[in-house]
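Have a look at the structure below, then the notes.
Complex shown without one protein chain; remaining protein chains in place.
In order of appearance the chains are A and B, and numbering begins at 1 in each one.
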Amino acid sequence: MLNPKQADKIASAILYAIAGFVILILAALLGYILYQGVPHLSWHFLTAPATAFTAGGGIGIQLFNSLYLLVITMLISFPIALGAGIYLNEYANKKSRATALIRTAIEILSSLPSVVVGLFGFLLFVVQFKLGFSILSGAISLTFFNLPLLTRSVEESLRTIPDLQREAGAALGLSRWETVGHIILPAALPSIVTGVVLSAGRVFGEAAALIYTAGQSAPALDFTDWNPFNVSSPLNIMRPAETLAVHIWKVNSEGIMPDAAAVSAGSSAVLIIAVLLFNFFARYLSGVLFKRLTATK
Amino acid sequence: MAEEQHLIFDEEQPERYVYDMDETKHEVALSTKDLQVFYGDKLALQDADLKFERYKITSLIGASGSGKSTFLRSLNRMNDSVATVKGNIMYRGLDINSQDIDVYEMRKHIGMVFQRPNPFAKSISDNITFALKQHGMRDKQQLDEIVETSLRQAALWDEVKDDLGKSALSLSGGQQQRLVIARAIAMNPDILLMDEPSSALDPISSAKIEDTLMQLKEKYTIIIVTHNMQQAARISDYTAFFNSGKLVEYDLTRKIFTRPKVQLTIDYVNGNFG
């Protein structure tokens, strides 16, 4: 039998080993992608259109599609999440069964596999509503995927604002809505913004919900045509739009692009760098907003 | 025999004493009747019929959990979302504890200041003008005037007049509390409810708040909850003592502190309580 002191030493050694191993995996993971991917990054790679059968294609259109889809998704999902978060934290009767049921529904939505959400989007928007493979179908599907998390983050941000502020508004004859709109929301803004940017990172990398909604093709775009009603305009929301994440999946599963590995590595590096940027940006922005909120003018 | 009985009667103290305010001589700004407050099924307050005289300060005293804060917060219906309040609260001949009353409108006339300073994360002047603007006041000059007069009334003007654009959160606790008082009187209310407004402050700030209240009673009816009996004795005209969710004694302040009628009040005022 080991005495407790020996057991303690052995256990510590094992824990060090496990942690070391995990650090190794994680570092290798990041290192591999960046090492493989970063050398491929060039202005040409980031801006040129993809080529299906020859090497040397870029990811310009996919990158634009990812960003544009992200913007449209946020435009749709943020107001809904904001409203839902406000209702849950400011109006809902916290003890009622109806509220508990609604919370359960949101939790279930957040735990649904994104492929199921994508298939639902495909069934309802692409097929039933005849929107086709389009940015709009994709953005709505991503909205469903994004709403639960974003709603929760809005709600939690609002919850951190002390009730004293709500009472202050109420005692001045302001309605709950006015107090929330002008006092509570501005105070909660730094953490709401963090939530939005972090969820943007998630949306940016999502692929499974998109392959059957925004589609897997990236038709050529005319970057001089900014009329959203023209077919080849980048702003057209009814066009199919393969995103960067979908592109990685597609070139790998089709296996016809000669430099698929290189393109995937480059795209993966871009995705990871984007997630990194989203993280930094979220921290930076919330810091700036917080400072402005408490600043002495 | 008869004399003995009389003696016993004389010594027997009442369980409750409520000063009978003569409404022909004193103008009543606010009164309550048959008020009951429930948290869920639990009855937290009952038997608290009170009349508050206009332009006077009335203190509500009692131990923690005696129901005094519950009572105060019921007066402008701040408890609506957490408790059930039954009974009548009469203001200008209207029962303001009724569904027909617009709560937000009512709170413009019955303002409230809380225990802990709660300025908005806005500039000093915006703290005062924000609600006024929401209520539709647009005139810049008029707003500026209100900022100045209310800050003067709250005895804060001299300290902040040069940086009205500064964030209210940069003020000290005592200044913040006076700003909050200025914010409340900027609404030009009839009645000010104050829930231990100086208990979170240091003695100097606390004394400033007391001075401010003495000035304010010329224009406002003030009802104040306080833990501090010296404070109640110093500033108020009337005092109501609460215990276990009931009103025990209500009288002129000097009577409460010199010759209280109920044994519980005697014990509390003498500090032999609990």
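Everything below uses one rule, namely that a residue touches a chain if its C-beta (ideal position, glycine included) is under 8 Å from a C-beta of that chain, and two chains touch if they have at least 3 such contacts.
Simple rule for what comes next: contacts and distances are computed from a predicted model.
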Checklist line | Which of "Ferredoxin", "Carbohydrate ABC transporter membrane protein 2, CUT1 family", "Phosphate transport system permease protein" or "Cytochrome c oxidase assembly protein CtaG" matches, in UniProt, the chain that is not displayed | finding: "Phosphate transport system permease protein"
Next item on the list: Could you tell me which shown chains are touched by the chain that is not displayed?
Entry: A, B
Next item on the list: Using the touch definition up top, pick the residue from A:Gly132, A:Gly181 or A:Pro219 that touches the left-out chain.
Entry: A:Gly181
Checklist line | Touch criterion as defined above, residue of A:Ile86, A:Ala214 or A:Ala241 at the omitted chain | finding: A:Ile86
Notebook entry, point to check: Which chain B residues would touch the chain omitted from the figure, given the whole complex?
Noted result: 92-94, 96, 100-106, 109, 134-136
Note to self: By the contact criterion defined above, which parts of chain A meet the unshown chain? Give residue numbers in ascending order.
What the structure shows: 4-5, 7-8, 11-12, 14-16, 18-19, 21-23, 25-27, 29-30, 32-33, 36, 79-84, 86-88, 90-92, 102, 105-109, 111-117, 119-120, 122-124, 127, 144, 147-148, 151, 173-178, 180-181, 198, 201-202, 204-208, 211-212, 245-246, 248-249, 252-253, 261, 264-265, 268, 271-272, 275-276, 278-279
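Following the convention adopted for this analysis, only the chains that are shown with their structure count from here on.
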Item checked: Chain centre separation (chain A, chain B; CA means) in Å -> 50
Note to self: Can you tell me which positions in chain B touch chain A when the two form their complex?
What the structure shows: 76, 78, 104-108, 111-114, 116, 118-121, 123, 130-131, 134-135, 163, 165-167, 169-170, 180, 183-184, 187
Next item on the list: Using the touch rule from the top, collect the residues of chain A that touch chain B in their complex.
Entry: 162, 164-165, 167-175, 178, 182-183, 186-187, 293-297
